[in-house]
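The structure that follows is given in the form of structure tokens.
All protein chains but one are shown in place.
Chain IDs A, B and C follow the sequence of writing; residue 1 opens each chain.
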């Protein structure tokens, strides 16, 4: 923490700041400048709350220096984490592909998609049994019955199941039927849910909130890890901005930014990230080219009849073309990416 | 819903759209234009999902016409709702003032603030026992012990208690000890929590999410009401934008926008909305001038020692000056506001 | 400037930073911390460019401390500036009201509005002769003929004319026919235009850009002042965010933020700031309550026939009601505002 004094701060203003720093058990270092004095703080192990200082007389600004996370950090674990999800892995040299319908609607729909997903060589199947819908009158998902269908997909197609939980009961059920607990964008700062997920034994796919900064995203992962569950996969799924040609704005530069700070794997979701069928393939290619560890893609046998988010779902044919293309890009950039960032 | 066809759509493209409309049990109305055809849909009671149409050949756009909310709407209830909170009211002609510390820290701190709040004539006391903190290593609140202190405030100062719940267990506790359940911005689309709050008997203060549109905000209230709890108070607390001189950007035009659509009362939170002590008073005045039904204000006996959000807390003296000023503005604009929007 | 080193920075990394600081003619101060070293820089008169340091080995961050503006600053001029515009003043204790149609369409329309504006006691008339329109096919304004009509308004109604210039030729014409040069939001960082305006003798009303931060806004004013024209009035007119119930999001907390840093007067534009007739009055009230020095309001004798932005224009009757209301609020908060911030 660095306290910047105003140019007209008096000696006693400075002394008062130094005194408060001492009271907090820390050390203050005066740094007199041409026109104003700054006071550096050391001795803190975590971060210091700037609000102790911001409103004191003579203080112009309190600037945070140390980052507030630990477990997600490369300082703690310099090598990349590889997360085991069922019998597959996310985060190593392979490109992880998680595909399936937005919502589980019925066994026929699900098995049809699962067939295409298995045929593509992907190891992970997604599908929502609990759906966070903006309106209470929209289809809310099949619940436990949906999870049973997903569980059957695992048996019949040897696919590992990634599915969303919206509350503690949901987490219990996903632990029972699935292989990876997805926490959605709207729950990224549902701290009670994060803590609960941190006490399970299943890996967690954590989606970035619509207005989450990088720090907030990493600290949400830190919440899960602080409870003892270190198997967290991060997912960029687009943020909310003024830009209106797509449903969200995919913020792909977060991939190298995460690589620089954290050992956790990061995947991207071009389906929710764009909301438009025709953008999914190009943005999936971009996500792999930027260095993501995987993709999560929505596939529906008949998008125009989907109960949820049909506009962004790929047909099985479009999906298999996408997998071909992104695998080639991944082969090309894979090694370089890891070397570079 | 209006389906706009591309200028090169064929007869059979149009027929396919009309056929799907029929399948959904609705009626399609062709509307041939100079250069393209549009197809209106009627017969729907709720809203129609545009994704049934967006990717069909020949379709340029599917435009939603009907709004998806019911219970929050002035169509349902043209007169303004007045919500009873403990022995006070929010939403009538009086200006509701909810004040107190960000976090409950200890009885001494709380009672000192409560004294100032009661002295100001306010009827509602706020204070967090469960704190949604960005970092898992920050102070997380006193929990049930904090609620007991708040409960004592009600007895000693005749103030009604507004306090946040972050999960179902928290809601149960707030029902027991408090008068109004606050649902925070980060949980505005925690749909499981909204539903649970909808099944309690206590009024709910719902804060707008950091990236929530007006529609999403109103639909979050609709979630609570759809479960049978009609006592919802909306709260604007700033949104997340690029603008960096304040912690959030207060979006005050949402007040007249809500008035136009909904019968629910709406208050504003200039403390979280700005994050800076010196902005709280001017933005509180603005919130009352724009026509809000009330304010929620953070007060701390010694802001620079606060365990949470000290930079935005007012001293008891600053708070009482604020109350004086906003009451005068409210007297001035009160009647006109209600007449006008 | 503060250079924060990584925790694994070596002695020679630190030496390299200090050496570069020296090369720039400045002094570096080492500040060793628990887990990392920071290096303070002093001796600079303006701000130091962080890019000299950001990519050096061992550097974690380069944090700017000194603000980059001078002439707009209260450090330079502690008392509030009052700007003379024609025979009126903006920035003193009086509330400045600038009103008129979005675009000058014909003498009849303009005189009808001018009559209402003069009757309200306002001293300033606005109206666009050059219109910045998103589409090249939309009405672009009447040009010099429009300015002549405005000039006639000054003679007949004793109103001072505020009108937009989009290029150097436009500035020359506004200097000839008008009293105040408006620079629109889309030109806030048209630095050539700012410099040209800085070399005129007429005051400049500078609108905040749609995505301008406070610093960028103040530095745009600094561009004008650095050329010798100190008569700048700032105008908040809404920023671009995801929020979609209004055309823009009015960021009213910029008013106290400007007051804290600058001596320049600041007004608000609730017409462009909201884009909706029914929001103009409430947001005008909010703007005055927050402490703005004035308002700029669009008025049209028949809004639904306006050639430009009719949805936000007030009728003359609505306008006169607004003036009554905001004057009362201004009387109430005026003195307190200046005392406080």
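FYI, a residue touches a chain if its C-beta (ideal position, glycine included) is under 8 Å from a C-beta of that chain, and two chains touch if they have at least 3 such contacts.
What you see is a predicted model, and the numbers here were worked out from it, not measured in a lab.
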- Message: Using the touch definition from the top, which of C:105, C:222, C:236 or C:293 touches the missing chain?
- Response: C:222
- Note on the structure: chain B residues touching the chain left out here are 2, 4, 7, 29, 31-35, 38, 40, 42-45, 61, 63, 65-66, 75, 240-242
- Item | For chain C, residues in touch with the removed chain | 20, 46-47, 49-56, 68-70, 132-137, 166-168, 170, 186-187, 189-193, 195, 209-211, 215-216, 219, 222-223, 226, 239-240, 276-277, 303-306, 309-312
- Residue-wise, where is chain A in contact with the chain that is not depicted? 211, 213-214, 239, 241-246, 249-257, 260, 273-274, 278-279, 281-283, 285-291, 325, 328-329, 332-333, 336-337, 340-341
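The rule we apply is simple: only the chains that are shown with their structure count from here on.
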- Measuring between mean CA coordinates, which chain is farthest from chain A? C
- Item | Mean-CA-position distance for chain C and chain B (Å) | 30
- How many angstrom between the C-alpha centroids of chain C and chain A? 38
- Query: Per the centroid of Cα atoms for each chain, what is the distance between chain A and chain B, given in Å?
  - Reply: 26
- Task: Mark out which residues of chain B touch at least two other chains, giving numbers and ranges.
- Result: 211
